[in-house]
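Every protein chain but one is kept in place in this view of the complex.
Each chain carries a letter (A, B and C) given by its place in the written order, and its residues are counted from 1.
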Amino acid sequence: MSREEFQALLDYSVEEARTVLLQGKVADYIPELKKAPAEQLGIVLTDLEGHIYASGDTDRPFTIQSIVKVFALLYALEHFGPDLVFEKVGMEPSGASFMEMTTLSDFSNKPSNPLINAGAIVVASMISQEIEFDHFLEYISGLCASNGLKVNEAVFLSELDHSERNHALAWELKRLRLLTNNLDESLWFYTRGCAVEMTARELSRFAVILANGGYDPLTGEQKVDAEVVRITLTLLFTCGLYNGTGEFAVRIGLPAKSGVGGGILAAAHQRFGIGAYGPSLDIYGNSIGAIKVLSELSEKLDWHTFAWNE
Amino acid sequence: MSREEFQALLDYSVEEARTVLLQGKVADYIPELKKAPAEQLGIVLTDLEGHIYASGDTDRPFTIQSIVKVFALLYALEHFGPDLVFEKVGMEPSGASFMEMTTLSDFSNKPSNPLINAGAIVVASMISQEIEFDHFLEYISGLCASNGLKVNEAVFLSELDHSERNHALAWELKRLRLLTNNLDESLWFYTRGCAVEMTARELSRFAVILANGGYDPLTGEQKVDAEVVRITLTLLFTCGLYNGTGEFAVRIGLPAKSGVGGGILAAAHQRFGIGAYGPSLDIYGNSIGAIKVLSELSEKLDWHTFAWNE
Amino acid sequence: MSREEFQALLDYSVEEARTVLLQGKVADYIPELKKAPAEQLGIVLTDLEGHIYASGDTDRPFTIQSIVKVFALLYALEHFGPDLVFEKVGMEPSGASFMEMTTLSDFSNKPSNPLINAGAIVVASMISQEIEFDHFLEYISGLCASNGLKVNEAVFLSELDHSERNHALAWELKRLRLLTNNLDESLWFYTRGCAVEMTARELSRFAVILANGGYDPLTGEQKVDAEVVRITLTLLFTCGLYNGTGEFAVRIGLPAKSGVGGGILAAAHQRFGIGAYGPSLDIYGNSIGAIKVLSELSEKLDWHTFAWNE
Partner (left out) sequence: MSREEFQALLDYSVEEARTVLLQGKVADYIPELKKAPAEQLGIVLTDLEGHIYASGDTDRPFTIQSIVKVFALLYALEHFGPDLVFEKVGMEPSGASFMEMTTLSDFSNKPSNPLINAGAIVVASMISQEIEFDHFLEYISGLCASNGLKVNEAVFLSELDHSERNHALAWELKRLRLLTNNLDESLWFYTRGCAVEMTARELSRFAVILANGGYDPLTGEQKVDAEVVRITLTLLFTCGLYNGTGEFAVRIGLPAKSGVGGGILAAAHQRFGIGAYGPSLDIYGNSIGAIKVLSELSEKLDWHTFAWNE
């Protein structure tokens, strides 16, 4: 397939997917999130040679929400090592429901994995004790090849104001001696991370690093350790999309992470880094339009992790 | 690596792994299973060209136990289609504990996936209404390239005699109208499947079909539909090893399914079909020796699904 | 208050309570139960001198359903002793929801108490190993001063046909070695007990024995041991009305047991034995009309267990 044909396929898939947007619903548990434009949808693919394919609303910034868990996990794995991280959080899928978006009661000794809220708060606590938030933001910007990502302050404040469940989780984590930094700073750090804004284009620049064993094809740098990437992709595959994870894995078959801001990060291993955005969400809390586009492309391009490729 | 070097690596890994066997424990919830020789360990690898590499106790028959769920799933997907199957069982990891080896209370409308007992009983019910058990046994034999696998009648009777939890599950499934055949026949069929005996060699012959998109490299037949294989590998990756699934996925990174009889089936996608056997089990109910060998080999041979390969 | 005034109060309360019948709903989980006439309501009080006060539909037979648990508990406590009974079932309120009307997952070692289905099946198993059902029916008839109660065979068969959840519970109980008789006989016995028919008048004759320390004021016999009565009243007070138990205890304050057939048994300690009937049920599965009458009478006559009486 030529690059033009590929772009045409992408455009066609995005247009097709717009038809399902009305079946979804913008997140409404945080007042500020309700304002997102349900009709938007965009996707950007970056291949291992650094070619970029974009279609739709790809330059509209959105808050990354749960996708920050991926940046935090990478940072923690790189700076503290897998052993220390997995002493405090597990590696198991949790079977948790989206309704709660977190799982208050499903951990006894430690959170099941770093991609549920409880686990991510533990990771945020580790990082926040080590560095200022602004340095973490620079780390994220670096991975996205951005000049300087920003926090959406209105969303941040609105979320901080609606973070009772996360506070409850954090107190349980404190009781279990799983927070390394103090509780308020840990939560502040985590919540602020959720409110970082980027575009699908920037998300795709990050995703290609995951698809490429940590190596950035556009700058020629090894940006993340290959083993760290491998661990992260595995956890994305088994735990990345709330309780739509299993269905996404079976049908689409990519490591991915969604956020209720409408973003989805996906990595077609050794092929493409993908950043998608569409704030209309399905019942699992995943972008309904982005899921539809990914489904189309995965099928047409044999992206499924366990597809049989010549 | 030459074939001789490869064989030497295999032999070395098996010998090394024997040292951990004493840290595990043979399954004891069924009297007949307690008799298994804890000191045994064997592994067989079949590559996509049909070369077979064997080391250790590879010709000792064992009962496949939970591994029958893979055969049942394949049969059901092929004969009833994914839509019908996933109407009755989910695709989501369950976060279920090994202690119960099943999950009595974690399904409301349908079992989370076809690899927990409740899900497998649903699948067995579908199959048992369609065909005699002996035909299903022939189907399994065909996939293992065996002349005729047999049921270990002593184990079968012992398990039937200790199947209270499965009966409780089956009655709940009946209440939810998820059994297509009558309850006793469904359970009989499922339990009998668990008691099918095979060797690591036979299991490996089956596994290579999964690793090879359904195509048997030794006979030149497409034995299973490629889409069915893809779905199955995904479910093995996300749900195959009880609540050791996530850790296995992160560290070893292969679709796999274990049974409390000590067998493990694994598929190194597009590389090897693997059958392993060692009845000494770890705390998750997985063969402690086989896990150790797989861990060694995966690391040395870069088998991890999300490893970056040149 | 004269006996005539008392009768007038009773008649008034029943008429008043008829107005709420439309707010309830006849049980519909068993086809045969759906046929019950929602507009009926009746209550009979027997005092410690043997005077009987009746109002409304007091001679219409209904199936006692869960109320059989009280007869079974009495029989078991008398014939096996509290120690043996409480080795197999607990004494704790379960917090179980009516939605399930049983609690599949809320017991680990033994059912919380003998008034949830799981506990009652354990008790039925003990009794059924000892005596024929017809002897148990004679025991019940004796306590109700009836010439011979009968089983409603249509309801019995309909319930046996819809007893999947009870089967699941029974298999769990078997797994925990809590059934003394075989499973099918235990369930048959329990289910048959639920389908015993009596009138509010007969139920009241039984209730007065409970209100009177085991002594039947009309025959002058000590029909049940006083300690057994005491234990039973306590369990009725703490566990008798599904998850409407606490509210009933706070507001009305009597030991009581309801059945989804619309019957309620209550004992105003040392004052009255009460049998009530009205098949229209509230959200907890308790007769909405009978609860209303009991509420009225308890308030007017200071029946509450913890009321302060001169």
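Methods note: contacts are C-beta pairs under 8 Å (C-beta built on N, C-alpha and C of every residue); 3 or more make two chains touch, one makes a residue touch a chain.
From a predicted model like this one, the values you see are computed outputs, not experimental measurements.
Though it is not drawn, the left-out chain touches A, C in the full complex. Only one of C:Leu9, C:Met91, C:Leu157 or C:Leu218 touches the absent chain when the whole complex is considered: C:Met91. Residue in contact with the omitted chain (choice from C:Phe62, C:Trp188 or C:Phe237): C:Phe237. With the whole complex as reference, residues 104-105, 164-165, 167-169, 171-172, 174-175 of chain A touch the missing chain.
Along chain C, the points of touch with the absent chain fall at residues 90-96, 106, 112-113, 212-214, 226, 229-231, 233-235, 237-239, 243, 245-247, 249-250, 253, 255, 269-270, 304-309.
The rule we apply is simple: only the chains that are shown with their structure count from here on.
Taken chain by chain, the contacts run in an open path, each chain touching the next and the two ends left apart. Annotation, chain A versus chain B: rotation angle of 180 degrees from the Cα superposition, expressed as a multiple of 5. Look at where the CA atoms of chain B average out and do the same for chain C: the two points lie 49 Å apart. If you average the Cα atoms of chain A and of chain B, the two centres end up 32 Å apart.
Rounded to whole angstrom, the centroid-to-centroid distance between chain A and chain C, based on C-alpha atoms, equals 55 Å.
In chain A, there is no position where the chain touches two or more neighbouring chains simultaneously.
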